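Before anything else, here's the structure in question.
With one protein chain held back, the other chains of the complex are shown just where they sit.
Here is subunit A:
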Amino acid sequence: MIIKLFYIVFVITCATLVSASYEDKRCKCVCPSPAAVLNNTVGSDRKLYIGNVPPNKCNCDGVILPRVGELIKGREQEFCPRCECKYENRNTTIIKVVVIIVIWVIMLLVAYMGFLICLDPLINKRAKASYQEHTNEDDESTISGPSHHMGARGNVLNRVTHQQDKWKRQVREQRRNIYDRHTMLN
């Protein structure tokens, strides 16, 4: 149930976030501002030109001149060599999916950690108590009705619980090695 809910929320989040569209390719050029060429002044201010062109057009002619050609007419030979153009691409889908997965994993781990810290001791206590009551009563005949179905389910549950206990023991051992006895990973 909870997993289903998580899944639905996950799908909705993904669906709503697709709307914003971003380019996957760009040609990024950095040039000095045209004023530096025109006035021969020493300046450090630069200008950025980003264009969406194929890789072979990612140069001064393809990206910069269409925009500032008017300004620096006749002095292209002087201006262009000082521009640096770089073609870059990325995959927005991968970035989005990875970041969302990371957020989900962290949230799940934090939720599970909270569960283990707060609720698990309570549940375990109750389970132990009920188990002991049951053995004290010692009447297996009372368990009837949908026992077969419940049995299979309980089996799986038992196995999961068993695995979880085993894992918890291991982690406790690790914790003792590292945090208490300081025999490892100092």
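List of remarks:
Rule of thumb we're sticking to: a residue touches a chain if its C-beta (ideal position, glycine included) is under 8 Å from a C-beta of that chain, and two chains touch if they have at least 3 such contacts; residues count from 1.
To be clear about the criterion, contacts and distances are computed from a predicted model.
Think of the chain that is not pictured: of "Rab proteins geranylgeranyltransferase component A 1-like isoform X2", "14127_t:CDS:1", "Chloride channel protein" or "V-type proton ATPase subunit F", UniProt labels it "Chloride channel protein". Annotation: of A:61, A:88 or A:165, A:88 touches the absent chain (contact as defined above).
Checked against the hidden chain, the listed residues A:48, A:122 or A:156 yield one contact partner: A:48. As for the chain not pictured, it touches subunit A at residues 17, 20, 22-23, 26, 30-32, 36-37, 40, 42-46, 48-50, 52, 77-78, 81-84, 88-92, 94-96, 98-102, 105-106, 109-110, 113, 116-117, 167, 170-171, 174-175, 177-179, 182-186.
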